[in-house]
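Take a look at the following structure, please.
Complex shown without one protein chain; remaining protein chains in place.
Let's turn to chain A:
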Amino acid sequence: MKGWMGKLRVLTLLGSIALVLSGCGRENLTALIPKGYGAEKSLDLIILSTVVMLFVLLIVMILYVTVLVRFRKKKGKEDFIPKQVEGNKTLETIWTVIPIILLIIIAVPTTIATFDLADTEGSKKALNVDVTGNQYWWHFNYNGQEIQTSQDLYIPTGEKVYLNMKSSDVIHSFWVPAISGKMDVNPENENTMYIEAYEEGVYWGKCAELCGPSHSLMDFKVIAVSPEEFEQWVSDMQSVDPKAVAEGETAQQGQELFQEKNCMGCHAIGSSPIQVGPNLTNFGDRTQVAGIKEHTKDNIVQWIMDPESIKPGNKMTGNYPTVSKEEANKIADYLLQLQPSEITSESAGN
């Protein structure tokens, strides 16, 4: 008996130590520190259901421990034959009815929240972004705004932004835990969900449906800025001149290489419909390279020369002419200049 309980205690202790050490996870990634409407609704239900269920677990554990303490075989009474009880109507009714009541306590707010989060009515008056999931990157088309971008989704804080999501290949799932629960991105139909960020910030997004070798590398960011900053970002993005000549010699050569090496075949600069690869209009302002690597020149060069070493199975590998290190450096110089707006992840306090 002692051993059993002791070990249980050690276990819970270990568990709680681990929790304290790691806290609730990384801010702006964890679902446990909600920074948006959906995440808050979900967390409310998570807490409610945990409390109700812990109550049930507590009752079970009390009975369980009592049973183990009181009814273990005792010295001198090895041969004791207990009374063969068939059952007990009252008891059995009690443990049928009480769980039903507890479940109703959970089910009612669940249903209300489910309908609330499924609302698509508001989309008519709100900002709409068409989201496309691709192996292994995300494309964002701001409806009626002439803005297209990839990887980083800029949104204004404090309002609902409607996302109309569809996949160009296999099923993906759009998840920004700190702001909202996830929704699948299917190839056959458009799914609509809304997100609302309460505070400015850069929120980590992840693909949550197995989509191939680089499934775990399909990260993206939601960058929430104040509504004024967002206005500014929109007008900056709208006034991009895709043909603008880069500054400096290497960057200009890079710009030419970008055409020569057929990069244009898959990457658009400026607002053009989705292509095979990410839109690079504001690539210089990206939070990360390909959604996962630190945004440094070295990493950009590595990506251009050997994307496979960063994202196995990506759709760029092998589909463009070889690029030397020198050429990659020049292209990187050019790409880093693609910074159309003052408003970046830094404005969101990153």
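Everything that follows uses one rule, which is that contacts are C-beta pairs under 8 Å (C-beta built on N, C-alpha and C of every residue); 3 or more make two chains touch, one makes a residue touch a chain; residues count from 1.
Following the convention adopted for this analysis, contacts and distances are computed from a predicted model.
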Listed names "Phenylalanine--tRNA ligase beta subunit", "3-(3-hydroxy-phenyl)propionate hydroxylase", "Cytochrome c oxidase subunit 1" or "Peptide/nickel transport system permease protein", matching UniProt entry of the absent chain: "Cytochrome c oxidase subunit 1"
Candidate in contact with the missing chain, chosen from A:Pro156, A:Pro177 or A:Pro278: A:Pro177
Sole contact to the chain not displayed, among A:Gly122, A:Pro187, A:Gly265 or A:Gly349: A:Pro187
Residues belonging to chain A that touch the chain removed from view: 7-8, 11, 14-15, 18-19, 21-26, 29-32, 38-39, 41-43, 45-46, 49-50, 53-54, 56-57, 60-61, 63-64, 67-68, 71-73, 77-78, 80-88, 91-92, 95-96, 99-100, 103, 106-107, 110-111, 113-118, 169-171, 173, 175, 177-178, 180-184, 186-189, 191, 204, 206-217, 292, 312-313
